[in-house]
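Only a single protein chain was left out; the remaining protein chains are all shown in position.
Let's look at subunit A:
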Amino acid sequence: MSRKLHARRIEAIDKNIWVEFTQLAADYKAVNLGQGFPDFSPPSFVQEAFCKALNGGFSMHQYTRAFGHPNLVKILAKFFSRIVGREIDPMEDILVSVGAYQALFCTFQALIDEGDEVIIVEPFFDCYQPMVMMAGGTICLLYLRLKCCGPVLSSADWVLSPEELASKFSPRTKAIVINTPNNPLGKVYQREELQMIADLCIKHDVICISDEVYEWLTYDGTKHVKIASLPGMWERTVTIGSAGKTFSATGWKVGWAMGSGHILKHLKTVHQNSVYHCATAAQEAVAVGFQREYDVFGTEESYFHQLPIHLHEKRLRLADCLKSVGLKPILPQGGYFMIADISNLNVDLTDPSTKDEPYDYRFVKWLIKEKGLATIPVSAFYSPEHRNEFQKYIRFCFVKEDTTLQAAEDILRQWSDSK
């Protein structure tokens, strides 16, 4: 065909780090601490619920309610009403989506037009930028900056400058995206930080898109605060959640957007004109999982209580190992990931195929190919304009079986010993 075929909306968003690095990790059969998924199974009560759903009669295999399986939206409303402190309407205030990813997509497509500005905090989960671009919006960036340099670095040391934040809001600002706990840093925004953001959202009448997929994973007593629960914020916030991250079942791709009906209805319009329904059986299983968690919430039996305890140790163990081989980890307050400063290592990266790429990309590819260990370069979580300023960190996912972490440790120690 001689004519131009593709739509302009997909120009400049064709590259994707996950496609590239997942393939590389698979090709080299690397020990995979790269992409964010557990290599252990979901909890048995949720797996059993899925199997039960499969055998639950013909309706489990046919279309369910487009905006969310009734059992699921009802329990989500009940569960989160208790946390947010308001009555959430299951039919009006919730949209179930194909993973949190699709909830983000629906949000941007529903609310962002050409000329709208969207504030994004760097480092950010990489899909925010292309999604805003695909919706025709303009991105306004600001950094989390390291405020101090002590011997033990924590994600809490990365903060927003109030003046810089305020300066990003303009009459064209439609939305700000926050992610807490943050990917890749692991930062958990404190109430005061969220209040600062909330004040600006209210002052400038801006929507807040709050990606909270890691909401149950906080460590060292850190509390996750929902910005939607702050005064004046429910009516202007879309909160995104994920069953995949909640129940360690990323492959089920069940997520949701939650917020005031007057905003959610626009996300529903996108949803009904894009995928229309999500898979029924998986939604049923997630509903059963949430019912169980509702009943045991706050007790030791709760998966939301047990999983962070379980991961707390893995996080410390990985941090110790990284330190011992000369990497400088930044201890995350929450989430799946830990980033580490690689600038102390002097590795000779002579692979000509990567010579034009940022240092961390080159280092990660070298680590996969030469050492069989997969991680993700952190500059991928910065905008292309700023990528070159943040080339010295790589990201590890520690939500893995002990055997996987052990294998990673062995590789690192062997490498360190051989230097």
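The criterion applied here is as follows: a residue touches a chain if its C-beta (ideal position, glycine included) is under 8 Å from a C-beta of that chain, and two chains touch if they have at least 3 such contacts; residues count from 1.
Simple rule for what comes next: contacts and distances are computed from a predicted model.
A.B. asks: What name does the UniProt record list for the absent chain among "Transporter", "Glucosidase 2 subunit beta", "Kynurenine--oxoglutarate transaminase 3" or "PESC protein"?
C.D. replies: Cross-referencing UniProt, the chain left out corresponds to "Kynurenine--oxoglutarate transaminase 3".
A.B. asks: Who touches the missing chain here, A:Asp27, A:Glu164, A:Asp205 or A:Asp351?
C.D. replies: Of the candidates A:Asp27, A:Glu164, A:Asp205 or A:Asp351, A:Asp205 is in touch with the missing chain.
A.B. asks: Which one touches the absent chain: A:Thr64, A:Ser155, A:Asn183 or A:Gln333?
C.D. replies: Of the candidates A:Thr64, A:Ser155, A:Asn183 or A:Gln333, A:Thr64 is in touch with the missing chain.
A.B. asks: Out of A:Ile94, A:Ala156, A:Val188 or A:Ala249, which touches the unshown chain?
C.D. replies: Counting the whole complex, the residue in contact with the absent chain is A:Ala249.
A.B. asks: From the list A:Asn71, A:Gln102 or A:Gln391, pick the residue that touches the absent chain.
C.D. replies: Of all options in A:Asn71, A:Gln102 or A:Gln391, contact with the hidden chain holds for A:Gln102.
A.B. asks: Name, in rising order, the residues on subunit A that touch the hidden chain in the full complex.
C.D. replies: Spelled out for subunit A, the touching residues are 1-3, 5-10, 13-14, 16, 18-19, 22, 35, 37-42, 47, 50-51, 54-55, 58-67, 70, 92, 97-99, 101-102, 105, 109-113, 127, 130-131, 134-135, 174, 202, 205-207, 232, 235-236, 248-253, 261-263, 265-266, 268-270, 272-282.
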